[in-house]
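What follows is one structure encoded as structure tokens, with my remarks underneath.
Here the complex is missing one protein chain, while the rest keep their positions.
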Amino acid sequence: MIVIDTGNHISALAAKMAKPHVIAAYPITPQTTIVERLAQYVENGEVNAEFIRVESEHSAMAACIGAASVGARTFTATSSHGLLLMHEMLHWAGLARLPIVMVNVNRALGPGWNIWSDLNDSMSQRDTGWIQFYASSVQEAYDNVIQAYKIAENEEVMLPAMVCYDGFILSHTSMPAEIPEQREVDEFLPEYKPAWKMDVEKPATHGNIVPPEYYIHIRYDMHLAMKKAKKVIQEVGEEFGRKFGREYGLIQDYRCDDADYVIVTMSAIAAEGRVAVDNLREKGEKVGLVNLTTFRPFPHEMLRYDKMIVIDRDISPGLGGVVYNEIRGNGSEVYGFMAGLGGMDVNYKDIERIYELAKEGKEGLYPIEVK
Amino acid sequence: MVAIKDLPLDEKILKGHAACPGCPITIALRTALKALGEKTILVIPASCSAVVQALYPKTAFNVPTLNIAFEAAASAASGVAAALKALEKKDILPVVWAGDGGSYDIGLQALSGALERGTDFIYVCYNNQMYSNTGIQRSGATPYGAWTTTTWSGKKERQKELAEIVMAHHIPYVATATIAYPTDLYEKMKKAKEMKGPRYIEILAPCPPGWRFDMSKTVEMSRLAVETGAWVLYEMIDGKMEFTGYSKRLLAGKERKPVEEWLKMQGRFRHLTQEDLEKIREIIEAKWDYYKKVYGGN
Partner (left out) sequence: MIKTALSTPTEGAMGKTGTWRVFRPVIDKEKCIKCWFCWVYCPDAAISRNEYPEVDYDYCKGCGVCANECPVKAIEMRREEK
């Protein structure tokens, strides 16, 4: 069934259809319509979840952790400063190996207040042990949330996962999405089987003091799980393709086969990028695009094109774009651009311009300082 | 009222834990768990209790225990309660066991939110009137005049009254207790266990290294706190207040022991000036005048 609705409403729909037991969320622009829609679903009985109207985002994640530790499937959503406020508990969820699923609507950080799209919020969480997906369409937002549960809850992974997409550009824009039947989602998503839980039949303590010689193993296990997640993401993506007709994987490549240059980017910029690639191709340019749909675990092995142009909608002060810095140094010729910071519009014309600049050997913060 | 000899024998706190000798926390927790039983999930934020459990891969607590970040006990417990309801696990009770740091200060927001949402749990604050676990720094529960490592010349402010803040949330059960009166604590825990909704119990826990007194005097210290009126024992059920035990007699007019008897036993008050002592007396006097005015009618 085709539904035309905003990124937020469609991801709320996906969350509902994943049948979480507990939802705990705090409103923040531009995520609010997710929480509002979920509250409606709960109140009219469309989803059998307990909805905790927490008093902060830190509490939202703590509540999800508490719930997951008893064996519940959980969901939350946030953005920007809310995500930052959760930061401590994101690390906690990762080390506790609780497969919480969250939607993060990307939004710039302040001061000053900026409600428009920028990826610094989620990029800043890259060391927390959370799997990160980036959606470039409403359809992808839906599909990613469903897959996120399957991937996160995989017994070899057991890591929390976030699905990110641009604030307003995707969160509040209506696009059509093919929504499967509830029965089909139930078949795709098995029941959550926690790796550990609070159980009165078998009392255990979670999180007491861990001496260094044990901690190192806990960290290493997480590290291995994140690496294993690459295989799981591809397998789940293929399975999703067989069942629902839309295949996923670690990345989406577009017209890269005979490309001289490959543009590497994410989310809305990737959507615009496909248009730019088509335009450039028409002019005879041999260019392709990689939509980096998975940022964590970072798919290094799939980004070995000879010449790459990375467009980061984020900045690590003093260092540059985060994705650019994850890629460069691998032997390829990589040009790094930061664009769209603070919600600056990046459309296909900008991307074509960036391509031209890269061909001249330039890189930098577009459009203000490129050399 | 149950007698000490009739308290359940089952021990959920195992021998060989990491608490200091004479620690009030494990005295309180042993009694509390006798009332709460095995269908309890403890939620413990950063605090002495988190350390008392000893080191992974072992723990001294024989009930399911979820350690959590310092400020998040009540919110994690909200999640536990919601999950138990969603998964239809009847009769399992989430119980927060937090210090005054994690309740009065850093954990206050989460506590208030959980109470206001009507969370189905018991929140226990064991109050040693400072941040004990990190080495005796002041908290919002530290009384006026007390030495701590962040109030070297004595705290200049009186403590806040968290039980009263909790009462303003209009929850079904608010009670105070202390370790010198184990049957009073036991009865309150048992009563709370049978109720629904948010229930709050605060237990005064005198800390030998923190208050600077001999480790054998822990129970005596908590008794004197009640006898001097520095700590009060009560329970408020659906807004109706009832003082209990020794405090009930004080409310009815029995004379309080002079607070100096309690203060002079503690090294943390050793430097008090006459002025400080007067101030402390005034605080206690005002507290009991208020109690008598508002609750003395019965």
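Going by the order they are written in, the chains are A and B; count residues from 1 in each one.
To be clear about the criterion, a contact is a pair of C-beta atoms (placed from the backbone, for glycine too) under 8 Å apart; a residue touches a chain by one contact, two chains touch by 3 or more.
Everything numeric in this text was worked out from a predicted model, so none of it was measured.
Asker: Which of B:13, B:111 or B:263 touches the chain that is not shown?
Answerer: Here the residue in touch with the unshown chain is B:13.
Asker: Using the document's contact rule, name the residues of chain A that touch the chain not shown here.
Answerer: Against the left-out chain, chain A lists 95-97, 155, 158, 195-196, 203-208, 210, 217-218, 220-222, 225.
Asker: Touching the missing chain, which residues of chain B?
Answerer: Answer for chain B: residues 4-5, 7, 9, 11, 13-19, 21-27, 30-31, 53-62, 67, 179, 182, 214-220 touch the chain left out.
Note that only the chains that are shown with their structure count from here on.
Asker: I'd like the Å distance between the centres of chain A and chain B, where a centre is the mean of that chain's Cα atoms.
Answerer: Inter-chain centre distance comes to 43 Å.
Asker: If we count contacts the way the header does, which residues on chain B are in touch with chain A in the complex?
Answerer: 38-41, 43, 50-51, 53-57, 59, 61-69, 71-72, 74-87, 89, 92, 94, 109-110, 112-113, 116-117
Asker: Going by the contact rule set out above, which residues of chain A touch chain B in the complex?
Answerer: For this pair, the touching residues of chain A are 21-22, 24, 48-50, 52-56, 58-60, 62-72, 74, 88-89, 92, 198-200, 203-211, 214.
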